[in-house]
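Every protein chain of the complex appears in place save one, which is left out.
Labels run A and B following the written order; every chain starts at residue 1.
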Amino acid sequence: MISPHGMTIIVKKICQFIAPTIFLFGIYISVYGHLSPGGGFAGGVIMASAFILQILSDGSLLEKLKSERWRLELSESLSIFSFLILAVLGLLLAGTAVFFGNFLPPGKLGQLISGGFIPIGNLIIGIEVCASMTLIFVALIIFKDEESE
Amino acid sequence: MEIYLVIMLVLMILGSINSLHAKDLMSAVISLGIVGFGLVISFLLLYAPDLAIVQVVIEIITLTTTIAVIVSATYELEKKKIGYSSGFYAGTILIFTVIILMVVSRFTNILSYFGQHVMRMADIYIKSAPESGSANLVTGIVLHFRAYDTLGEATVLVTAVIGVLTILRHSGKKKDN
Partner (left out) sequence: MILFVLCFVLFMIGLYGVILQRNLIKIIIGLAIMEYSVYLFLILIGYVKGGTVPIISDFFENGPFVDPLPQALVLTAIVIGLATKALLLSVAIRLYKHYGTFDIRKMNNLKG
């Protein structure tokens, strides 16, 4: 079903326009997670769906992701590592000295830059979920292609 | 509002029965979509928009993955019906009905009525929301009050991905040399 040439040129071009928009929407959902419905999990899954749309429509991205799968694995590992670093920083810097203590100022309720490290944590969780979902999909597609050959 | 939830749940039950008794795998997987999208509408009716966003995208990804990877590669029909006799089915349904009635008769005393929730724990979270600085209380709980849970969840996700990569790895390649 997924050939290296992909689908027809109409589907390819339309998906090239739509997929970055979906990706941008995922980042928006992640960053504004402390003000509106959404958050890191929803944003990460939406970003992964942009990748999956590109993979299914265009064959060239799949070839690139096959050879450079370590990028996805690296971003996943780095994001969970930075989440751990955030926790330890809360232990060191916060006044209450607890794991995941909020060491940044809480700010005014309802503004974009508020809530201490909550937007940063949302972005990190979004990257982690996006990398995981894309990696699972790429692994399944690669296995299916090698089996059918 | 309760009547809409009842309608959605009845639809979900019908969809799940259809999904388990479908002839081929394609219609079984698509009928599972009835249950998932019914769940999305139920979340919206119960004032949980965060969950609705996550569930609708997850459902689309699950359907796409299952159809693109599993069903298209391994198409097979169930040639004959499942070999149990009809008496076996009747006995199973009888046993399940008895279990349902027993559980219902036990839980009538324990569970409170629908909508009469006594908020003991959540009251503290709602009152101390300005301390966390997050207007969305769900995000405040996920990343401030219970961030340790989220760390564990991320670990479980990484473990599942490593498991998928390990199972699907080509292990027999070195035998050819």
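In the analysis below, a residue touches a chain if its C-beta (ideal position, glycine included) is under 8 Å from a C-beta of that chain, and two chains touch if they have at least 3 such contacts.
All figures in this text were calculated on a predicted structure; none of them were measured in a lab.
S.K.: Considering the whole complex, not just the chains shown, which residues of subunit B touch the missing one?
M.R.: 2, 5-6, 9-10, 12-13, 16-17, 19-20, 25, 28-29, 32, 35-36, 39, 42-43, 46-51, 54-55, 58, 61-62, 65-66, 69-70, 73-74, 76, 78, 82, 84, 92, 96, 99-100, 103-104, 107-108, 111, 113-117, 119, 121-122, 125-126, 129, 135-138, 140-142, 146, 149-150, 153, 156-157, 160-161, 163-164, 167-168
S.K.: Go through subunit A and note every residue touching the omitted chain.
M.R.: So the residues of subunit A touching the unseen chain are 35-37, 39, 41, 45, 109-110, 129, 132-133, 136, 139-140, 143-144, 147.
The criterion applied here is as follows: only the chains that are shown with their structure count from here on.
S.K.: Measuring from the mean C-alpha position of subunit A to the mean C-alpha position of subunit B, what distance in angstrom results?
M.R.: 22
S.K.: Flag every residue of subunit A that touches subunit B in the complex, lowest number first.
M.R.: 1-2, 29, 33-42, 45-46, 48-49, 52, 56, 76-77, 80, 83-84, 87, 99-100, 102, 106-107, 109-110, 114-118, 121-122, 125, 128-129, 132-133, 135-137, 139-144, 146-148
S.K.: Write out the stretch or stretches of subunit B touching subunit A in their complex.
M.R.: Going by the criterion above, the answer is residues 49-50, 53-54, 57-58, 60-61, 64-65, 68-69, 72-73, 129-136, 138-140, 142-144, 147-148, 150-151, 154-155, 157-158, 160-161, 164-165, 168, 170.
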